[in-house]
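Left out: one protein chain. Kept in place: all the others.
Letters A, B, C and D mark the chains in the order given here, with residues in each chain numbered from 1 onward.
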Amino acid sequence: MINGISINYYLLLSTVLFIIGAVGVMARRNSIIIFMCIELMLNAVNLLLVAFSTLHGDASGQVFVFFVMAVAAAEVAVGLAILSMIYRNVKSIDTDILSNLKN
Amino acid sequence: MIKLIGLVPLFPLIGFLINGFFGKKISKSLSGVIASVSILASFILSILIFVELNGSTNKSHIVNLFSWINSGTLQIPFEFLVDPLSSLFLLIITGIGFLIHVYSIGYMSHDAGFARFFTYLNLFVFFMLLLVLGNNYLIMFVGWEGVGLCSYLLIGFWFKNNAYNDAARKAFVMNRIGDLGFLLGIILIFVTFGSISYNEVFLKAGTVSTGVITTIALLLFVGAMGKSAQIPLYTWLPDAMAGPTPVSALIHAATMVTAGIYMIVRSNIFYSISEVASETVAIVGVLTALFAATIGLFQNDIKKILAYSTVSQLGFMFLALGVGAYSSAVFHVTTHAFFKALLFLGAGSVIHAMGGEQDIRKMGGLSGKIKITFVTMLLGTVAISGLPPFSGFFSKDEILAHAYEHNPVLWMFGSIASMLTAFYMFRLLFLTFFGKFRGTHEQEHHLHESPSSMTFPLIVLAILSVAGGLLGLPEFWHLPNWMSNNLESVIIRKSPSTLHHETEWMLMGIAVLAALATIYFAYIVYRQKKTLPIKEGDKMPGLQTVIYNKYYVDEIYDALIRKPLDVLSVVFHKFFDIQIIDGLVNGVGGFVKSLGSAIRLLQNGNIGFYITSMVIGIVFIILLTFLI
Amino acid sequence: MKGLLIISGLGILAMLAEIFKFKKLLFPMVLLGVVAAYAFNFMEWKTGMSIPYFDNMIGFDKLGLAFSGIILATAFLWFILANDYFEEETNLVDHFALVLFALVGALMLTSFKNMTTLFLGVEIMSIPLYVLAASKKNDIKSNEAGFKYLIMGSFASGFLLFGIALIYGATGSFDLMQIRAFVSENSTTLPMFFYVGVVFMLIAMLFKVSAAPFHFWAPDVYQGSPTLITALMSTVVKTAAFAAFMRLFMVCFADVSAVWTGILAGVVALSLVVANFSAAMQNNVKRMLAYSSISHGAFMLMVVLANVRSNLSVNALIYYSLAYSLGSIAAFGILYNVTRKGNENIDAFNGLAKRNPSLALCMAIAMLSLAGIPITSGFFAKYFVFTAMIGTQYKWLLIVAVLTSAVGVYYYLRVIIAMYFKKQDTHEPLPIEKSNVLVIVLTTAATIAIGIVPGIVAEMFSF
Amino acid sequence: MLGYTITQWLFGILSFLSIMFALMVVFSRNPVNSILYLVLTFFCIAGLYLLLNAQFLAVVHIVVYSGAIMVLFLFVIMLMNLNQDNEPQRATLNKIIAGVSGGMLLVVLVGSLKGGEQLGLQSYGSSQIGLVKNLGKVLFSEFLFPFEIASILLLAALVGSIMIGKKEIK
Partner (left out) sequence: MLTALLILFPLLAGLLVFFVKGNAARNLALGLSIIEFGLALGAFFMFKHNPDSCLLSFDHAWVQSLGIHFSVGIDGMALLMILLTTFLVPLIILSSFKNDYSNSNNFYGLILLMQMALVGVFTANDGFLFYVFWELALIPIYFICLLWGGENRGQITFKFFVYTLLGSLFMLVGLIYLYNHTNVDGIKSWNVQALYEAGRALTETQQSAVFWMIFIAFAIKMPIFPLHTWQPDTYVTAPTQGTMLLSGIMLKMGTFGVIKWLLPVVPLGLEKWGGIAIALSVIGIVYASIIALSQKDFKRLIAYSSIAHVGLISAGILSANQQGLQGAIMQMLAHGVNVVGLFFIADILFRHTGTREMDKLGGIRGMNGNFAVLFLIILLGSVALPLTNGFVGEFLLINGVYQFSATMAAIAGLTVILGAVYMLRAYQKIMLGERKDSNVAFGSLAGTDKIVLGVICIVVIAFGFYPKPLNDIAEEAVKTIMLNLK
């Protein structure tokens, strides 16, 4: 129990968010939205980490969240750079168009 | 002298090597002489050995040359056995072999393959000698297959003619069928007795169950069927006449084809033990004798008639073996070697005179033109027809007597065959030598007596055919039957004849009368009525057609064995091998490919799909790991 | 550890090169630096130092050093190979820096001791690679490769993190040893979601080593990326990923192997089938090599599966990584030279035996090594795997492995057949740069050498 | 109120809102809307952080995500002029498959994620760990190495973005 809320609820909540993110990745064609959904997934994890951190009374969980944020930022930076480059080349960021590489 | 037995086959071998390697370089006459001399040397040595053996009390000499195959308990030395049986065969082989070599010098003188012919002939004698000299079954087998090879080579001697080649191949293959039986027999002997040397095997023969002995005996008999042209493996022998006539005389009449008899006589102990086997031999023998004789009735090729006659006579010999009259069989082998070699050589002389013509319908009236040939052939014909006092009478009569004693039915069939023999032989004689010449003018001009190298063997053989009967006079004449006495040490002696002398006299009388009657019948048909065989293509009465076409046995074999085999071959190859087995192998490849293509479709380049697939994978993993 | 620092420093140095204008010096410096890193690495290995640095965040033990050694050596060869590639590219300095940074990540993965370092290592290695994969800016295929790699990599990172979070939640720690200790102490009272965490990490790591069904990115990315980057991915990155995999599962989660071995067995089987069957259908050589890499990955996974915490399998994995890296470097090096004109299909190899016999020979040896034919190192690698596997309950996997290996031979032989059997229009000799020749010959020779005397490597690591 | 404490109420509301906004992120047709909903989601999550006594993290979260990352997204979307409602959508079947597989994942996860509470995992730490001071201590002692090495990560991202973003000089 954290402040009267069972850890199971946090687990449930972050799982739901995580899966919404995952569904977004699967269901959308717009690359940027896909990115955003991935961010959503990461945030779900962050939430869980913080919850566990508080549960254990251990700060390392929260510290870990910093690293996740740093990584997320880095990924977004690189990802958006790549996307803008792609957009420069093909004037689209539709994933269906980005499917030249296949068998 | 017996110690030198190794030289007997060595001489022909040397002759073979000389002719084989240098045949083309030396003159024809020299190669003929070398070949003949090598056989002569063997012959002389054989005589010396024969004499020595006769004088010695020890009737069985084993000469070890070298150890050949060793495999654990299977020890096969290259050993020769000199005993009365083998030494008798030595004489026949080298003696008649020598005569035929001499004959061939004349007969083949115009042939381009002269040296080659003698090479083969010498090789044949070598193998034949191995066959009879070997002290164990495998050496016999070596000779056995070796003579088969030579037979193959000599039948197909004129290799440009594919019909001859076919005949040669047929001979070899049919022999091989028998050889397989023989081989399995040898192996069974080894498995049963732990040895294949004669003396060891025969010593232990009594200790083994009759069933095994029967199997061995029958397997060996299969071998004999092939080599000695018995039903059902006889059809190669008439075809084998494709070879030069001296070959027919030597291999396909006098020596090789009697190897089967030699083998069974050698193994007589098995047949004495096994009732079943000996009955089989007798029945096959007598049937062959009768069957081949009927075919002989309507043949028009002079050599074919003799060939069927040979098959028939071989049947007689097997009849003898089957009824346990081993020495009679050997006796008949001997006399048959004389008169059949004579007949073949005579026929060769006729053919020689006719410039290669073999069809008796185109002959006639030759008696005046080639007198020596005619006389000798007449003597031979009389001998084979079983008229006393010629050699054939004695040997055949002995067999028939034994057959009667064993089972009168066998005797009856045998007698009928004997009558038929007399008929077709005299038919041959009448059509060839009497009446008018029916050939072309050219042939008529060309007619001449053969050179002395050919007539000399004829004369010698004629003498032997006439006098050969002395070797085995009937016992009840109270004269010494040299043949059976001589072979005493080798053969399980039959219990003394139980036939009354009267019966024997009667049988003899019947045989002679029957023969005379048949000859008279032939005389009426071919001399008085001057009936001629129907020309090729004309219609024949039904049964005659069947017999003329040799009961269509070749065709039946063709349809039953050769054709199905060929079809099977194609089916196996095109269907089983390529379609099914290789198809399966390729199918695996195809499966890989199609599965690969299926998997390929998954990789469609769409990132959403990729991730969905991953998620489905994850679902499965979690489902399987935690919830099931 | 010193190696890691040197490589990091080199990376930063590379960034400065443009500013302070010593671009020309950079290449020799990098080579020197890598050699130095290797030397330090080797010395640490020799003296057997296994000091945990920074509160058990990272620790170069023998195992880690061994993998680091392989990575550094491969990287060295790769740099030589890439020599003229960098001359072509305008962004020389950036490339250098990125590759070096990726190398830092790879080295971290060989020797992490904490989930944090694992996660950071994965990302530090991956992010530069996303960029490098997309680095042919005007080539839409390259862009797409980078993009796909990024999206799917991030997606997998999500699972990795989720797993880490769950494990943290269950055990209260990020430290591998503490987790392990906690697990063995409380094996009966662990919450269910701990195991889910393990499975999630497994899935994420399987993604990184591109095992089916998480392999989808690999062929596309391998194909789209510039050839040399693909070479980097299939050697350095692969080795690092396996080092991490092994540390994580054979060390940390060894006590809960019941949870993950079954999954792993299934994944291995699926990977073998999918990879080999797909590879057999490829005409694009790079793509084919991508599938081949998946198949080799499956072999390496078999080692992990085979025998938890045994010297035999550690040896096997190290040897396999080395053998595979050598073969791949040679193959990609040759591929790089052969496909300069842009045709990456197998017919680019047609008639190579005529155009450049020695290159063809090297390629043939590399292919035979990848196919696992004696006396190449690839054979021993497979042999070690078989030996490790035969004692386990997963013997059926061996049958799958054997059957699919036979399929594997098919596509390796296709290259050989193309080189020796098919005709090419041009017969002009194919020139290659000297440095490339050096690398190719060196790797080929090493392939044969450690194939003939595998003891050199196999007996080096006695853990 | 209804037997729930305020925290519990807040947790319930924030959870509900975050899930709703998250769903809106996925379902909005217009990318700009998506971004805005995502920002809202992040705010809710920040609120949850606060509930968990992670005040510093909540602030950082707002600053980094809502402040930096989301702006970056928005910037790029605007740059590409994707502010449209008619952007191409995946085929319905694909969506259904995605939804179903996501749903299945949810079901199996929820099925297998139970059991945190019964194992006696309860809060036994102080509520002060989320404070800057505490975090700083841990970060610069225990997590020094990752902290340092994270700079490499950021450097790499920096270099990478620049390299990719630069116009090709031909």
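In the analysis below, contacts are C-beta pairs under 8 Å (C-beta built on N, C-alpha and C of every residue); 3 or more make two chains touch, one makes a residue touch a chain.
This structure is a prediction, so every number in the text was calculated from the model and none was measured.
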| item | value |
| --- | --- |
| Full-complex contact with the absent chain, from B:10, B:26, B:91 or B:149 | B:149 |
| Which residue of B:165, B:407 or B:604 touches the chain not shown here | B:165 |
| Contact partner of the left-out chain, one of B:4, B:69 or B:409 | B:69 |
| Given B:10, B:91, B:187 or B:387, the one touching the chain that is not displayed | B:187 |
| Subunit B residues touching the omitted chain (full complex) | 66-74, 138, 141-142, 144-146, 149, 152, 156, 159-162, 165-166, 169, 172-173, 176-177, 179-180, 183-184, 187-188, 190-191, 565-566, 568-570, 572-573, 576-577, 581-582, 585 |
| Residues in subunit C touching the chain absent from view | 368, 373-375, 379, 383, 386-387, 390-391, 398-399, 402-403, 405-406, 409-410, 413, 416-417, 420-422, 453-455, 458-459, 462 |
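We take it that only the chains that are shown with their structure count from here on.
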| item | value |
| --- | --- |
| Intercentroid distance (Cα basis), subunit C paired with subunit A, Å | 26 |
| Centroid spacing, where centroids are CA-atom means, of subunit A and subunit B in whole angstrom | 96 |
| Separation of subunit B from subunit C, taking each centre as the mean of its C-alpha atoms, in whole Å | 77 |
| Where subunit A touches two or more other chains at once, by residue number | 7, 11, 21-22, 25-29, 34-35, 51, 53, 55-56, 58, 60, 63, 67, 71, 74-75, 78, 81-83, 85, 96, 98-103 |
| Junction residues of subunit D, two or more chains touched | 90, 94, 97-98, 101-102, 105, 109, 112-114, 116, 121, 142-143, 146, 150, 153, 156-157, 160-162, 164 |
| Interfacial residue positions of subunit A with respect to subunit C in the complex | 7, 11, 14, 18, 21-22, 25, 31, 34-35, 38, 41-42, 44-45, 48-49, 51-53, 55-56, 58, 60-61, 63-64, 67-68, 71, 74-75, 78-79, 81-83, 85-86, 89-90, 98-103 |
| Complex interface listing, subunit D residues touching subunit A | 5, 7-8, 11, 15, 18-19, 22-23, 25-26, 31, 34-35, 38, 41-42, 45, 48-49, 51-54, 56-57, 60-61, 64-65, 68-69, 72-73, 76-77, 79-80, 82, 87-90, 94-95, 97-99, 101-102, 105-106, 109-110, 113-114, 116-117, 121-127, 129-130, 134-135, 137-139, 142-143, 146, 150, 153-154, 156-158, 160-162, 164-165 |
| Residues of subunit A defined as touching subunit D within the complex | 1-9, 11-13, 15-17, 19-24, 26-30, 32-33, 35-37, 39-40, 43, 46-47, 50-51, 53-60, 62-63, 65-67, 69-78, 80-85, 87, 93-94, 96 |
